[in-house]
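Below is one structure, written out as structure tokens, with a few remarks after it.
Only a single protein chain was left out; the remaining protein chains are all shown in position.
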Amino acid sequence: MRGTAYGGEAPGKRWPVNGWLAAACLLLVLGLGPALCGAVVGPVRSRLLAQNVATVLAALVLLLSSPGYDRPAYLDTALVLAVLGPAGTLVYERLLAEDLPRGTPWPALARAASWASVAVVPPVVVPVCFAVAPGRTTVKVLVIGALLVAGSAVCGRALARAPRTAVGEDSGD
Amino acid sequence: MNLLPFLCAGWLFLVGCYALATSRNLIHAVGALAVCQSSTYVLLLAVGYRSGGTAPVFSDVPPGARPVVDPVVQALTLTDVVVGATVTALLLALVVQIAKRHGTVDPDELRELRG
Amino acid sequence: MTELPVLLGLLLATTAGTAAALTRDPVHQALVLSVLGLALALLFTLLQAPDVALSQLAVGTVLTPLMVLLSVRKVRRRPREDSPADGRGGKR
Partner (left out) sequence: MNKTVRLWVLGVGCAGVALLFVGAFRRLPEFGGSHHPYGARAVAAALHRHTANVVSSVNFDQRSFDTLGEQAILFGAVLGTVVVLRQARDERRVPPEPAVVAPTVRRYALVSLPLTLLVGLYVVAHGQLSPGGGFQGGLVVATALHLLYVAVDYRALERLRPVPVFALADAFGDVAYLLLGLAGLFAGASFLANVLPLGTFNTLASGGLVPLLNAAIGIEVASAAVVLLAQFLDQALELVPREGEHR
């Protein structure tokens, strides 16, 4: 059966590393590697930020794997991660409220990382939108992109603020 | 490249065991056990992988058009992940119970609590 | 090198697993376990196993680290029961 859902040539016996998979590898090395390092060192707040950045980058790699392996069905994994990722980060931020110190040791890096995790989404989502078969799949990719931008922005802002003092609660306990 | 996935699975298992054995906090030990479990996922899926193969799901690809990866190991790993999570929950529940009754989660201190 | 994505996914998952095992503090370990869940989900997708990636996502990003954090919160609050703040009861 010649041709595929993405109109590219049917892949040969071994996977040619096409453009999409090359971009995914780039994201893996340049994005997820540092995010993992960020999650291993530093105070809890910067680790949580690194976890949020890792979630966004992982969702983008999952999104790229769909045109990369020529399988529209792989979008479901990106959709589930785009929905669950920010929820996880927000729950951790809520539970670790008293562990989060006022600010992170490198505030500029933290702001840049949270801003970058929002800014990196459109340049990945837009090409995938065009590569995907028009119609329902494009809508799904746009929904994933919107969820990632919204979730990452909310988490970034929730982490960047100083811990709010709740009603009548000293932060000592 | 041929042996790397299996060696990675073996390495994850051994690192998990080392962390489990030398852990000073039972909650950390449960996390190390989760790492041991993840080594079984990597090994199972590495055994079932076929290069050039695609996922054995035919909702968007006509069956038989492309070689597929082994679905049986995926079914095993899938339920392994979910059951592993609930067993981890049971272990954490036991750790909380130990902390309530003995006031400590350090396995060395626990060992001295005779009777 | 046609299996580059699988190779990179494998190295990422192994590094994250080693980091998760060797992080001694449970709170920090919960966050690294969450990143390990992500790395494993990526590896499973690169090994053409989207079903397993989905279940790893559902378990690894929210469920397991959340339970570890709740256990840490319960265990950590226990030894400090003599602090005056304890009388006012639980947090939100």
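In order of appearance the chains are A, B and C, and numbering begins at 1 in each one.
Methods note: contacts are C-beta pairs under 8 Å (C-beta built on N, C-alpha and C of every residue); 3 or more make two chains touch, one makes a residue touch a chain.
Only a predicted model underlies this, so the values are computations on that prediction, with no experimental measurement involved.
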Contact set of the excluded chain (shown chains only): A, B, C
Footprint left on chain A by the chain that the document does not show: 73-74, 76-77, 79-80, 83-84, 86-88, 90-91, 94-95, 147, 150-151, 154, 157-158, 161, 164, 166-169
Residues of chain B in contact with the chain not shown: 1-7, 10, 13-14, 17-18, 21-22, 46-53, 55-60, 63, 67-75, 78-79, 81-83, 85-87, 89-90, 92-94, 96-97, 100
Missing-partner contacts on chain C, residue numbers: 3, 50-51, 53-55, 57-59, 62-63, 66-67, 70-71, 73-74, 77-78, 81, 86-87, 89-92
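Convention: only the chains that are shown with their structure count from here on.
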Chain A and chain C, separation of their C-alpha mean positions in angstrom: 16
Geometric centre distance via CA averages, chain B-chain A, whole Å: 24
Residues of chain A whose C-beta touches two or more other chains: 14-15, 69, 71, 73-74
Multi-chain contact sites of chain C, meaning residues that touch two or more partners: 2-3, 23, 30, 48, 50
Contact footprint of chain A on chain C as seen in their complex: 1-5, 8-9, 12, 15-16, 19, 23, 27-28, 30-32, 34-35, 38-39, 41-42, 45-46, 48, 50, 53-54, 57-58, 61-62, 65-66, 69-70, 73, 80, 83, 85-86, 91-92
Residues of chain A defined as touching chain C within the complex: 14-17, 21, 24-25, 28-29, 32-33, 35-36, 39-40, 44, 47-48, 50-51, 54-55, 58, 61-62, 65, 68-69, 71, 73-74, 76-77, 80-81, 84-85, 87-88, 91-92, 94-97, 99, 166, 169-170, 172-173
Partner chain B, residues of chain C touching it in the complex: 2-3, 6-7, 10-11, 13-14, 17-18, 20-26, 29-30, 33, 36, 40, 43-44, 47-52, 55-56, 59, 63-64, 67-68, 71-72, 74-75, 78-79
